[in-house]
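This report refers to the structure that appears directly beneath it.
Missing here: one protein chain of the complex. Every other protein chain is in place.
== subunit A ==
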Amino acid sequence: MDRRKLRSGTVVLGGMGVLAATLTACGSEPDRRCVDRVTQEILPRYECEDSNGSGSYYYGGSSHKNRVSGGSFDKSAVDRGGFGSSGSSGG
């Protein structure tokens, strides 16, 4: 019988180096969709670009069957910087 092994058979790192780069390079803008405020249905872009249009921009979230959810009509309603400290968190 083989001796019991205490080691991992293999270590796959995948894209760790790439991951580190993407982690530091975050900061993308949320998706912006033109949406009917009441039905949350996605509308053609001109409904938002035209000041008489019936659409409002909806930020973030996701769309399913032409309806949005999980995002916000008001980007400025999001408060940031409520977590954070000056040092290392690990130990």
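The rule we apply is simple: a contact is a pair of C-beta atoms (placed from the backbone, for glycine too) under 8 Å apart; a residue touches a chain by one contact, two chains touch by 3 or more; residues count from 1.
Definition applied: contacts and distances are computed from a predicted model.
Asks: Out of "Acyl-CoA synthetase", "ABC-2 type transporter", "Glutathionylspermidine synthase" or "Phosphate transport system permease protein PstA", what name does the UniProt record list for the absent chain?
Replies: When "Acyl-CoA synthetase", "ABC-2 type transporter", "Glutathionylspermidine synthase" or "Phosphate transport system permease protein PstA" are compared with UniProt, the left-out chain turns out to be "Glutathionylspermidine synthase".
Asks: Which residues does subunit A use to touch the chain missing from this display?
Replies: Counting only subunit A, the missing chain is touched by 3, 5-17, 19-20, 22-24, 26-31, 59-62, 70-75, 77-91.
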